[in-house]
Structures are given as structure tokens and as C-alpha cells.
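Yeah, one chain of the complex is gone here, protein chain that is, but the others are all in their spots.
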Amino acid sequence: MPADFLDRYSFGNTICHRCPASLKVLLTVGVIAGCALIPVSYWPAQGCLACLVFAGLSLAEIPLAYLIRRLVLFLPLVLMTAVAVPLARGFAGGWETAAAVVIRSMVAFLAALWLVSTTPFDRLLAAMCRLGMPRLFAGLLAFTYRYVYVLFDELARMKTAQRARTFQPQSAWRTWAGTTHLVGMLLIRALDRAERIHGAMVSRGWRGKMHDLD
Amino acid sequence: MSHAPAHILKVDHLSYRYPTGQIALCDVNFVVGVNEIVGLVGPNGAGKTTLLLHLNGLLMGTRVANSAGVLGSTFAEHAQSLAANGGEREQRAPVEVLGMPVTPENFPEIRRNVGVMFQDPDDQLFCPTVRDDVAFGPLNLEFPRDEVLRRVAESLAAVGLAGFEDRRPHELSFGEKRRVCLAGVLACEPSLLALDEPSSNLDPRSRRGLIEILKNCEAAQIIASHDLELVAELCSRVFVLDQGRVQANGPTREILGNEPLMARHGLEVPLSIQYGLEIGKGAR
Partner (left out) sequence: MHIADGILSNEVCLGAGVIAAGAIGLSLRKLNDTVSLRTIPLTGMMAAVIFAAQMVKFPLLLAPAYGHLLGGVLAAIVVGPWAGCVAMALVLFLQMALFADGGWLAYGANALNMGIVGSLGGHAIYSLISRRFAGPRGTIAGAVIAAWLSVVAGSALFCVEFTLSHHGAEFDIPRLFAVMTTFHSLIGVGEALITGGVVSYLLAVRPDLIDAPHQLPGAAAGLGRVVWTGAVAALAVAAFLAPFASEGADGLEQTADDLKFAALEKERPAPVSDYEAPIPGVDVSTGAWHKVSVALAGVFGTSAVLGIAFVLGRIARSKLVLREVEATHAG
């Protein structure tokens, strides 16, 4: 598993990357909330927000291809949700609400994408802590983030091992059972590992309190 | 040097059964002196890791004077005695570190003095950055920030990874990960290092680097390893553990050079000893 598959763009060195993380969090949440507050009939205001987000994205040098790929996955689902409103009124109205949903969620999605692709995860966590996230929750997030990588590697190895022993296409039942075993085995190994990690933490004097360097 | 009056670690009639009832350690006795580097060798499943986990109280064995006590008792009896040992039964703890019995009251002081390095570095690097991870021990000891940062910088320099503070564990190579683990242990400035398979899965260069680091380390060390060349090079004394018992104990060359003994316990005489090469016998 490539080491950067979770956060490919967050280690750049543009002005957006250098900006303090807590400022970025506040800015992003502000844009998202503002976007939801402004009625769609004030479209110039919405447009300004969208321009701001696009400017941020281009300043952060995030490749357009990546943005388009993410939007292609994102938009159909939002469109379906949006269409539910006019549909529920027999296509006799509600288009305004639908448009609002699409525009708002797109701007918000791009803003969130800007935030997460300009901020390394540990800085984001430190910023969230400063903004009031509980220490324990932040510590757990850091822990989970760390072990997602380890588990992905483990999962990949287990899949390879399973493929190496599968010689022909299997029935749906067998494939399903195999996948269940894969997840079950991952769970067992991970929980055993958690036990060993607990030993390692206690060995280094841990008594249940999450300390922080800052 | 083995006549030094004070010893750092004393293991006295230590026995331990797994919760499943299987015997893991049986009447284990040994001491480790100040500044001594001791090797712990034996086949897979001999109980090496289990023994190391007793040194800082991660596992709590019982003190059984004769082996019949462990082997003869039923599981229920033993479980009872284990439970009693954690409770109020008057019994001297089987493991002593710096003269302190390893009991829950002494855990903070003991864990500060005994640094354990585990086999899988991923089990030990649980923080998002190298700095956080090395700082984990000192922070738990509640040192002021400056002292913590000093210790982080010093121990990273000691393992040759100065400047790695902002790296993230999953970006590191296996050898680097293991050195960060070692730095994390060294940052607590322990007087005894317990190392479980420190050289496993390392490429020759990383292994050499690790040996040099351990040689320059001031703490007493107990090294459990299958890498007998490393043991021959670092340790002044070795004991052989098999089936939960100490089968032999003595100077490194004597034990590792004893071919019948080695063969009996699934080991081999290291080539350096076989051919009389002087790689650096007994670092101290």
C-alpha cells in the first residue's frame, strides 16, 4: 500500500499548506455554513463563495483531474437526493430546493476537499484540539489513523494469501464465506495486536492519560 | 565484573502458566548485574517473550520454590494461587528490579527503569509522528516540555535518526521503525533494557547499526534472540531457555560453543565461534 494513499496532497508547500490549521478549519466551516445560510436566490453571493473555494483549490495546486474524479463520484448521489424534492411533488415544483441542495453541497464538498488536502492529519487534529475537541477523542483518532495503514497492509497480505490458494472461480456462497473469514481474521489479528500495543503503552509508563507535546 | 555487589535484575523461582493451563515458565532463576549484557537463547516457544514480559509486570508469575509445585498442581489450584498472588497472600514477588519487587505499587518506578522493546515495531509505534512516539514515555513521566524535547532529540541522535522528528511511522523502513522504537525506550533513560528479537527482519546494514547502538548503550541489557552471532558479539553471558526452564547458564563462548547442548535445544554453534573468529567477544 503506498504510504500516501490517505492524504496524497496534504504535504505540499503552498501558501494554503503553510496557513495555520485552526484558521483553515474555521474558514472552511464558515464557508460551508454560509453557503447553507444564503438563499439560492442570492446567487451572486453563492457565486462569490464558489469563487473563493476555487481560488483556494488552485492556490493549493491540487490537480484538476483529481477534483474532477472526486466530483464525478460525488455528484450523482447528490443529484439523486436533490431530485427527490421535485419528484415528491410530482415535478410540479421544488426545483429551487433541488438546485439549492446541489449548489450548496458541491461548494461545501469542494471546501472540505480543500481543507483536507492542504492539512496533514496530525496538524488537523492539533487544530481541532485547540478548537475544543476532547483530548481522548483526538488521541484515539491519531491512534486509529496510525493503524489504518498497518491494517491495510495486513488486509492486502491476507488477500494475496487467499488468492494464492484459490484455484478456480468459486460459487457465490464460497466467495462470500471467504470474504467473511477475511474480515473476521483481520478483526482477530487486530484485536490481538491491540493487546500487544496496550502492553507496549503500559511499558512506557502509560496510566490512561493522553498527554500532548503542545 | 560479574562480582559487582548490586544486581539490577533478580529473577527468583519464577513460574508462570498461561490462562489455558499450559506451563510457560518453570522455576526460572537468574540475575543481571549492573552494566551487564545477557543473552537469552532458545527455540521458538521456549518462553523467551513470556519471560521478558515479566520483567516490568506485564505478566505476573508466581514464586514457586520447587518445580513440583507447578508441575504437580492442577490448573484450578494454580489459578487460585495466581489469584491469591495478585491479592493479599504474603509472598515475595519472583522478580526484583533494583531491589524493588515487581508488584503493582512499584509499577511506575519499575516501568521507568525497565525499557522493553517488542518484536513487532508496529506494536510499539502507536503515535502519528516520530516525535510524539519518542516523547510518549517522558510525557507519561510528566517531565516539563523542555526536558521532554531534550530527551527526544538525544535519544533520536543516539539511534542515528536525528532530524526524523516530523516523519510518520508508516513512511519509515523496517530498520528505521525499530530504531525509533529503541529511541522511544531510551528516552525514559532505563537502567535495564529488555530486547525481544532486536535484529529480526533487519537487513545486514541495519543489523550492524543496531549492534553498534546497543554496544554504546550504558544500560544493562537482556537480549532474547535467535541471532546467535549478535548474542556472541554483544553478550558476556548467556542462558538457554527451553520448555520454560533455564537449561544452561554461563559465559557466552562456553555455552554457545557447546555443540551437544546447542543441538539438544534446537540451536547451532555460531560460525564465529566454530571457526574461532574474534568478532568482538563480550563487548564489556
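Letters A and B mark the chains as written, and numbering starts fresh at 1 in each.
Here is the rule we use: a residue touches a chain if its C-beta (ideal position, glycine included) is under 8 Å from a C-beta of that chain, and two chains touch if they have at least 3 such contacts.
Quantities reported herein were computed from a predicted structural model and do not represent experimental measurements.
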Contact set of the excluded chain (shown chains only): A
Residue, one of A:C19, A:A45, A:A194 or A:L213, that touches the chain absent here: A:A194
Residue of A:I15, A:A33 or A:A161 touching the missing chain in the full complex: A:A33
Listed residues A:L23, A:C51 or A:L77, member touching the removed chain: A:L77
Options A:C19, A:A45, A:L59 or A:L155, residue touching the unrepresented chain: A:L155
In subunit A, positions touching the absent partner: 6-7, 28-29, 32-33, 35-37, 70, 73-74, 77-78, 80-81, 83-90, 94, 97, 100-109, 112-113, 115-116, 121, 124, 134, 136-137, 139-141, 143-145, 147-148, 150-152, 155, 172-173, 175-177, 179-188, 190-191, 193-195, 197-198, 201-202, 206-208
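Definition applied: only the chains that are shown with their structure count from here on.
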Residues of subunit A touching subunit B in the complex: 3, 121-122, 125, 142-143, 145-147, 149-150, 193, 196-197, 199-207, 209, 211-213
Subunit A-facing residues of subunit B, complex: 53, 56, 58, 108, 111-112, 114-116, 118, 120, 122-129, 131-132, 135-137, 139-142, 145, 148-149, 168-171, 184-185, 188
